[in-house]
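I have a structure here, written as structure tokens, and I will follow up with some questions on it.
Now for chain A:
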Amino acid sequence: MATPILQVRDLRTQFAMPDGIIKAVDGVSFDLYPGESLGIVGESGSGKSVTALSLLRLVPHPGRIVSGEVLFRNQDLLQMTDQEIREIRGRDIAMIFQDPQSSLNPVLRTGFQVDEAMRAHGKSKADAHARTIELLTKVRIPAAESRVKDYPHQLSGGMRQRAMIAMGLANAPAILLADEPTTALDVTVQAQILELLADLNRELGTAIVMITHNMGVVAGLCSRVMVMYAGQIVEEGPVEQIFESPQHPYTWSLLKSIPRVDALRHERLRSIQGMAPDLADPPAGCRFHPRCPFRIEECFTKEPKLLDVAPNQRAACWVTMDRARREMGADTLIDIHPGAGSGVRPGEEI
Partner candidate 1 sequence: MASTPAIATLSSRPSNARPLVRVENVVKHFPAGRGQSVKAVDGVSFEIRQGETLGLVGESGCGKSTLARLVTQLIPVTSGKIFIGDVELTKLRGEKLRQQRRQLQVIFQDPFASLDPRMTVGDIIAEPLDNFKVMRGKARDQRIQELLRLVGLNPNFDNRYPHEFSGGQRQRIGIARALALNPSLVVCDEAISALDVSIQAQIVNLLEDLQRELKLTYLFIAHDLSVVRHISDRVMVMYLGKIVEVADSTQTYTNPKHPYTKALLSAIPVPDPKVQRGRRLVELTGEIPSPLHPPSGCRFHTRCPIARLPAPCAETEPPLEEKDRDHLAACHFSSDV
Partner candidate 2 sequence: MRYHVRSVAAFAAGVMLLAACGNTSSGTSDTPVSGGTLNIAMKDDFKTLDPAVAYDTDSWSVERAIYNGLLDYQGFTTQLGPDIAAAMPTISSDGKTYTFTLRHGVKFSNGREVTADDFKYSFERMLNPKTQGPMTGGPFWGSVSGTADFYSGKATGISGIKVIDPYTLEIDLDSPNQSFLNVLAMPFGFVIPKEAVTAAGTDYAHHPVGTGPFTLATWTPGQLLVLKKNPSYFGTPAYLNEVDFQIGVDAQVGFLRMQQGQADLVQPDINMPSAQYIQLSTDPTFKSRIVKAPNVDIWYLGMNVNVKPFDNKLVRQAFNMVVNKANQIKVLNGRGVINNGIQAPPMPGFVPNYNPLGLDAKGQSLDKAKALLTQAGYGPSHPFPAQDLVYAKVNADSDNLASAIQQDFQSVGITINLKGLSFPAFLDVTGKPNTTALSYDGWIQDFPDPSDFIDPILTCTAANVTANGGNVAFYCNKQLDTLDDQARGDTNSADRLKLYQQIQDIVAGQDFPWVPMYSTLETSVSATRVHGYQLHPVWPLVLTSIWVTGGK
């Protein structure tokens, strides 16, 4: 692949809360290549949204980026002045959000809000307006000329998200950060939006960072995927490879716990026992170890590094799935209980 357009190095974002410092993003590093579609998956609280917000320095109060680099075209976004980062936002790197209902300003006309994305970056009013209609048409909003005058509440959920996407694409950004853009939508609308994003990715060459908790969304849209757990990346690699042969027990468990609509037989779901750790006081060693079926002694104390486990695939784990299968008969497990495979320290309660 070409040179990365975005390089994130050791990003750490923390929230100072009354009961401690929440390490929401804790040492995240990754590269994004031009035109690719990268999925970031994880459950709520895994730090995937905060990662995306950190890239554009949009972390809400009381969050703070405490260290790291975000190199965009070799410039560190974290070191820029407020003015400089504002110029990047929406022009080079755009972001769209989960809930189009709440993410559009209810008192401003939809067209105006799309216009504004361009006018904030120097386009004239007339030009911006013409391009807005073009964009709305492109994201398949029917009768765009009249829709620009509508307020967000006059649009359906799907149309609102299309308008958001139009806003994101307004300045033909190099990168589009999409934070759970379909979660609030019905499945039929979700499918349309995902198709739209895939088309835009193909046609415009915009690199898309798709943040989602839905494995199916990643499977359909992304070429590469990063799995986050407790503020860290635990596994990363090409989509096919990760789904085919996940090496981190968390990724593996996650895939096993999702019912599939195309299942031919009723299989009992394999749930991951326990719950996500408290990020104010994360577990020592591997953060997944309290819930991991294959943990060994090292997992309790030593933090695993994100290392190559296969070509292009990296995982942060002392016991990758290959080893778990070999040594612990992973695939014969009926339920995924902590330490079930290794027999190390079994039997905790939920």
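Criterion: a residue touches a chain if its C-beta (ideal position, glycine included) is under 8 Å from a C-beta of that chain, and two chains touch if they have at least 3 such contacts; residues count from 1.
Selection criteria: all candidates are chains of the complex that A comes from, given by their letters.
This structure is a prediction, so every number in the text was calculated from the model and none was measured.
Consider chain A on its own, then decide which of 1 or 2 touches it in this complex.
None of the others touch chain A; the one that does is 1.
State the interface residues of chain A toward candidate 1 in the complex, per the touch definition above.
Counting only chain A, the residues touching candidate 1 are 43-44, 156, 158-159, 186-188, 190-192, 194-195, 213-220, 239-240, 243-244, 253-255, 257-263, 265-273, 275-276, 331-332, 334-335, 349-350.
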